[in-house]
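The other protein chains are all here in position, but one chain of the complex has been omitted.
Coming up: chain A.
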Amino acid sequence: MIFADAFAWLVDPVNWSGGKSIPVRVGVHLLYCLGAVLGAALIAVPLGLFVGHTGRGGVVLVGGSNALRALPTLGLVTFLYLVAGGGSAGVLIGLVVLAVPPILAGTYAGIQDVDRGVVDAASGMGMTGAQRLWQVEVPNALPLLVGGLRNAMLQVVATASVAAYVGIETLGRPLLDGLRVLDYGQFVGGAILIALLAVVLDVVLAGVGRLVVPAGLRLSSRGRRAGARSSGAKPRRRGEPAPVESGGSTA
């Protein structure tokens, strides 16, 4: 039984100590994922805020980010590894490239999705561009922005496995080794660990979202479902704190 084998591999003490143990690989995998999403956020969030706020370059942004999506990550990582002459930089860059589009899309969509009347009122009250961005647009964009981060994290967790191809001890290692020696227990065990890590990280980010999304917005998505008592209340288009789109791994 493949799952019994997987379980056996998972609990085997041999796999829990040493430089190639499960904890080390989980740690390395996690580090690459966090690094990649953080790096991607540093690029994509400011860019998304700028384009969403000014309304300039939206077409270029959407086109560019879709083009990035089309890149095969495995090829990219291998290519960057060769170009960079080994090391972890190539892998990290490849993962960052993968994580940028969903974060960019979430940030941009989040800002764009803020009710036009709200933005108009913010300007009309006498907010400067920066005040409008930070006091009104960003808080209202948070549900979609966090959604973009969660989406990016899921993709990166799945794809960080490819780093194993270039010799980095991520959770991709048991997949490759398992396949090579037809040890399906190891293979499935590794896959389970990756899936678990993805779920845990998503739950953590969902919790972060709950903390940072303003209460008034959480109420608004609930109020809408409850059909609100209000007469003539406007229909609100508020994004649920859910991933922007479900992109699969391109590994």
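By definition in this document, a contact is a pair of C-beta atoms (placed from the backbone, for glycine too) under 8 Å apart; a residue touches a chain by one contact, two chains touch by 3 or more; residues count from 1.
Basically, contacts and distances are computed from a predicted model.
Note on the omitted subunit: UniProt lists it as "ABC-type quaternary amine transporter", one of the names in "Cytochrome bc1 complex cytochrome b subunit", "Xanthine dehydrogenase molybdopterin binding subunit", "Flavodoxin" or "ABC-type quaternary amine transporter".
For the chain missing from the display, the contacting residue among A:C33, A:A122, A:L145 or A:L193 is A:A122, taking the whole complex into account.
From the set A:N15, A:N140 or A:Q186, the residue in touch with the chain omitted from the display is A:N140, counting the whole complex. Interface residues of chain A facing the missing partner chain: 115, 117-118, 120-128, 131, 136, 139-140, 214-217, 219-220, 223-224, 228-234, 236, 238.
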